[in-house]
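Missing here: one protein chain of the complex. Every other protein chain is in place.
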Amino acid sequence: MDGREISLQFRFFTSFKMTNKDTIQSKLNIDTIRKDFPILFREVNGRPLVYLDNAATSQTPRQVINTIVDYYQNLNANIHRGVHTLSQEATDAYEEARRKIQEHFNIAKPHEVIFTSGTTHSINLVATGFTSFLDKDDEVLVSAMEHHSNIVPWQMLCERTGAKLKVIPMTVDGELKMEEYNKLLSQKTKLVFCNHVSNALGTINPIKGIIDAAHGVGATVLIDGAQAAAHIKADLQALDVDFYTVSAHKMCGPTGVGILYGKEEWLNKLPPYQGGGEMIAEVTFEKTTYADLPHKFEAGTPNICGGIAFGAALDYMNAIGFDMITEYEDELVRYATEQLLTIEGLKIYGTAKHKTSVISFNIKGIHPYDIGTILDKLGIAVRTGHHCAQPIMDFYQIPGTVRASFSFYNTKEEVDVLVEGVKKAKSMLL
Amino acid sequence: MDGREISLQFRFFTSFKMTNKDTIQSKLNIDTIRKDFPILFREVNGRPLVYLDNAATSQTPRQVINTIVDYYQNLNANIHRGVHTLSQEATDAYEEARRKIQEHFNIAKPHEVIFTSGTTHSINLVATGFTSFLDKDDEVLVSAMEHHSNIVPWQMLCERTGAKLKVIPMTVDGELKMEEYNKLLSQKTKLVFCNHVSNALGTINPIKGIIDAAHGVGATVLIDGAQAAAHIKADLQALDVDFYTVSAHKMCGPTGVGILYGKEEWLNKLPPYQGGGEMIAEVTFEKTTYADLPHKFEAGTPNICGGIAFGAALDYMNAIGFDMITEYEDELVRYATEQLLTIEGLKIYGTAKHKTSVISFNIKGIHPYDIGTILDKLGIAVRTGHHCAQPIMDFYQIPGTVRASFSFYNTKEEVDVLVEGVKKAKSMLL
Amino acid sequence: MNRNFEQNEQMTIQEIQEEIVDEFSMFDDWMQRYEYMIELGKSLPLIDDQYKTEDYIIKGCQSKVWVHAQMKDDKVVFTADSDAIITKGIIAILIRAFSNQKPQDIIDADTSFIDEIGLKEHLSPTRANGLVSMIKQLKLYAVAYQTQLN
Partner (left out) sequence: MNRNFEQNEQMTIQEIQEEIVDEFSMFDDWMQRYEYMIELGKSLPLIDDQYKTEDYIIKGCQSKVWVHAQMKDDKVVFTADSDAIITKGIIAILIRAFSNQKPQDIIDADTSFIDEIGLKEHLSPTRANGLVSMIKQLKLYAVAYQTQLN
């Protein structure tokens, strides 16, 4: 098979560079990589774990675990303002992590990286901050394929301000209708928010086009990068996006930490979100003046160890290389798609031209929960349900899907186990 | 020396049970305990680390570090709603941690424990939630010795609502003037907030009296337990407090996690704080209904590992026993106070009758920063500055203090090193 | 299999549970147990369509489960349905044990047989399948009827 012969079935991988599978697998040295992830050697229900729930949370390599252990064994101290060595070393490590994140996403200034507890926190920070910038004649646009974290905060914002929430519709393939989007845009549009990659469908959205068109009418854009960041290295300056959000736990990092990227001018304009230590310059009972960026948005003791370990996760992934990761994951998804579609009655939701790492599917006549339960018995971890994207399920009029989501440490052999498992489940359940 | 002969100098330890020092130290088996904390064997500037910055953050025993490692090696998965084993095991472990916290603080129901990223987040959640419950004729009372995290969110609330912020004054010893407090209370008082222990002075505030008096006029009370929790096991049902906040990193737990305790009726009344996954029951673009407690306040992927490790930290401290911890720490502080006061020109700020684990001091004519710098050179970690409690510094009209804060893993020998260090610093700096 | 649902008018909850445990003990592996459970699900006394509404849904399940209860003489009769077949099997087992029993007996019933038939993994309150919610709901109905009787 050759790149120019891509069949219709795989038309959604037009950008796919065809290479011999074994070559890629060995180029990446998957066996060595897998050894970095102790959890992959676990058994579940007496079977080797096949972890295909990476879109919910990714696994953690020993390099990141070691960073955490090292932190608590050698560095643990509260940061900023501390005169003693431990505090200064911990501060340096934390700020170094911020710098790594800055570099990874090609962000202009380190203080445009705000540490948060994750994407949900990041989005709420922005949505709350916009309260005083919107009024009832304004409109905000949301894509039809958002995660609840990128819907509910904006609904709450619209409730507070009276602004109107409008939905950018999508096709049955799970692609945004860009002509409709352009029609929805107007001088009234103040905000547009959209994910970079849909966690339920795997669609890679054309965010550059979305951002540019929004800027054309003077609207501000937040891109939810939670699902994209493990697969695509975004160049935030090139994208010219106003806000971008990431969760560390979805990209080999620890739980409880993430970032909000914001353009400096926006971060200066937004009011502080939480009050507390660190985020102030001067406090009296009469009046408080706020500190400079990034501290203005980092009230209280942050997830210090989490931030440092996030930096280690980026180091780990960059050492492998995002080009390699993308190429390999695309290959895996292509293979899994091909194999799954051999099962009669199996339907894939999300067949956009550009997609990554997620296969959402159902089998005619079977509830996704049943398939997930049988797969679990076989040691295979997939997610079932609405994936915090109920509007998508409503769109397809289904209760949910089975979602297999892939990472660079998954293998073709695991895909085979999945496919066999789905067949077994089907035979038991139908 | 015998308990009945406590000199004036130590009058602030009236409740102190006098025991032979060596007995306590051996009762607690400090040597064994110290072996649990790898960081205590570190060197700083060529000297053994003497860590006396426990009020900023406590150190982490290997039992907690091991729990973290075990989590990432065996359990890591996104929780709730997951059908697969890993997700269910992680959920069980997380909910088990919630149960441990419930038990530790004698909380009536597990869903009254809300996981947050720390005290600052917890307080902001409540302060934001109260926006619609206050109007411009209302008053909120704050103690004169609060941490910025327990001042700024309420200032922001008062700015939003027009309510008035009034300060409960304190004496030069660092005790709240309870008669003044009772005079300030009125039907207008809607909220009272106060820390359980002051991080800058070590004062243990009479919170039961504060809570009961506030309830007498129908006011709601939030007690900031961040500084108390490592030293005092609070019985929240007995206290009848409305809200109580804790940060794990101050009680042998990891960074980036804490709790908000709230009475069920209050948590039901408060609006959700952040929007996102987990916290909703149903989402459409038109309308969203919120989930039950505790999920209503736990939007997004939480600090799963952090929560579980917090549970392990409580297990660790409870295995030692809070009675033992309190007794031993009181002894250490008494000894340190005695020894420090032999230094001419040294003045202690915070001489309340009931205090714990914190000694804030200055030496006449020397800036606290200078002392902290020299102590650091000697391997001794103390904090210098305003300790995020500027109003206290304004009260004493000082730029800051040197703060030595103790934990149960500190020793009398470390106190001796501190005292010698302060003497050395004084001789260099004066 | 419908036999079971008729028979248990004469049997106590305890006896039915033992019978179920016996049946499941014949199987060597989880696959056979699940297949049998799915089989049982197919024999579930189905809820009348009019009750398949939000009011009768049990919360805490990934799939939808509706349960209806009514008093017949001095006994509670349950009917149910689910859109997932494994869930249907689970609720079928519960109903086989609890339906056609006196409210107080349902309230008092022990449910450790679930563990014995190899469904232990469903017993945690945090599980997405909602087994614990189902048991709670069945017992709640019993409590409601018992209150009427008193």
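Should a chain be cited, it is by its letter among A, B and C, assigned in written order, with residues numbered from 1 in that chain.
What we mean here is this: a residue touches a chain if its C-beta (ideal position, glycine included) is under 8 Å from a C-beta of that chain, and two chains touch if they have at least 3 such contacts.
Since we're looking at a predicted model, the values are computed, not measured.
Taking every chain of the complex into account, the absent chain touches A, B.
Of the candidate positions B:48, B:162, B:345 or B:399, contact with the unshown chain belongs to B:399.
When the omitted chain is restored, the residue from A:91, A:220, A:245 or A:288 that touches it is A:91.
Checked against the hidden chain, the listed residues A:81, A:269 or A:423 yield one contact partner: A:81. Note that of B:133, B:266 or B:369, the residue touching the chain absent from this view is B:369. Seen across the whole complex, the unshown chain contacts chain A at 80-83, 85, 88, 91-92, 95. Annotation for chain B: contacts to the undisplayed chain at residues 45, 366-367, 369-370, 373-374, 377, 384-385, 399-400, 428-429.
In this section, only the chains that are shown with their structure count from here on.
Placing every chain at the mean of its C-alpha atoms, the farthest one from chain C is found to be B.
With centres taken as mean Cα positions, chain B sits 33 Å from chain A.
In this assembly, the C-alpha centroid of chain B lies 47 Å from the C-alpha centroid of chain C. Touching two or more other chains at once are residues 81-83, 85 of chain B. The set of chain C residues touching two or more other chains comprises 62, 128-129.
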